[in-house]
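After the structure tokens below, expect a handful of questions from me.
The other protein chains are all here in position, but one chain of the complex has been omitted.
Letters A and B name the chains as they come in the text, with residue numbers starting at 1 for each one.
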Amino acid sequence: MTAGHYQYWIVAVLMMTGLYVVISKGNMIKKIIGLNLFQVSVILLYVSMGKVEGGTAPIVAEGFEVYSNPVPHVLMLTAIVVGVATTALALSFVVRIHEAYGTVEEDEVLAMEDDSTGSDA
Amino acid sequence: MTRHVILRALAKLLIPCIMLFALYVQFHGDYGPGGGFQAGVIFAASIILYALIFGLDEARRAFPPRAVELGVAAGVLLYGGTGVASMLSGANFLDYTALAHDPVHGQHYGILLVELGVGITVTAVMVTLFYQFAGRRRVE
Partner (left out) sequence: MNAAQLPALQIVIPLLAAPVCVALRQPRVAWLTAVVATWSSLAVAVVLLQHVLATGEAVSYHLGGHAPPHGIELRVDALNAFVLLIVTGISAVVVSASRKSLSEELSEKQHYLYFAATLLCMTGLLGMTVTADAFNVFVFLEISSLSAYSLISMGRSRRALTAAYQYLVMGTLGGTFILLGIGLLYMATGSLNMADLAVRLQGMEANRTVQTALAFLVLGASIKLALFPLHVWLPNAYAFAPAMVTALLAATATKVAFYVLVRFLFGVFGTDFAFDAMHLDRVLMPLALAAMFSASIVAVFQRDLRRMLAFSSVAQIGYMVLGLSFASELGLAGGIVHLFNHAVVKSSLFLVMAAVAIGVGSTQIEDLRGIGRRMPWCMGAFVVGGLSLIGVPLTVGFVSKWILVRAALEAGLWPVAVLILLSSLLAVVYVWRVVEVAWFEAPAEDAPQVRRPPAGVVCAAWTLAAAALVFGVFTDATAGVALRAARMLMEVSS
């Protein structure tokens, strides 16, 4: 059972690693890396479910009868684009946070916000 | 950046090839793997390579940010415009069969235009991202 579904183990381990990084790390860049890992694990799950045993790439050609399911791959193309956009936006926030606060460590930023509550609200 | 002769010479050789390859991926997308997303990223990569070798200012002169921003809008408009054109000709949104007399031709034109729109927008977005991040001054 474990050997037949090894891709689920990879997905689960990657996903929990990503989630753990997002939750535990205070560095904003590291959080984004964790977020990416998390998204990639889901993308892997989709791609692996499209595989048909013995199937080839889904391009119609002579001599091939069995093709992999292309739908999950197409869906994941969109999800990858979403991931890229999210990462770019997150990084741009981090750049601007660094300009505004001089740090990308979450606890340092929080400490600065506590000092200035009210004044810049 | 007057030094790095090898880099500059190689870049001048490579960049047109990358752009050509992008166009191939773009227009061969009807028949094989490829399409707007991939082509757009490859095309943007050539522009970014140009900026890395010859400097951001040179790249901005060759591909002005305002034009790139217009590209972002133009691509989406081309995509949506194709859909609206098919609506105006009586079919559903993005149903290309109505775009030409022959449904097969219609499908062909439709996917070509839509993918071109995607390609333009992806190129423009990637270049804009690069400009924005690279153009940011470093604060200490």
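As a convention for this text, contacts are C-beta pairs under 8 Å (C-beta built on N, C-alpha and C of every residue); 3 or more make two chains touch, one makes a residue touch a chain.
Since this is a predicted model, take the numbers as computed values, not measurements.
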Message: What does the interface between chain B and the hidden chain look like in terms of residue numbers?
response: 69-70, 72-77, 80-81, 83-84, 87-88, 91-97
Task: Using the touch rule from the top, list residues of chain A that touch the missing partner.
output: 19, 22, 28, 31, 35, 38-39, 42, 45-46, 49, 72, 75, 78-79, 82, 85-86, 89-90, 93-94, 96-97, 100-101, 109, 113, 118, 120-121
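Just so we're on the same page, only the chains that are shown with their structure count from here on.
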Query: Roughly how many whole angstrom separate the Cα centroids of chain A and chain B?
result: 25
Field: Sites on chain A touched by chain B in the complex
entry: 57, 59, 77, 81, 88, 91-92, 95, 98-99, 102
Statement: So, in the complex, the side of chain B touching chain A is made of residues 32-33, 37, 129, 132-133, 136, 139
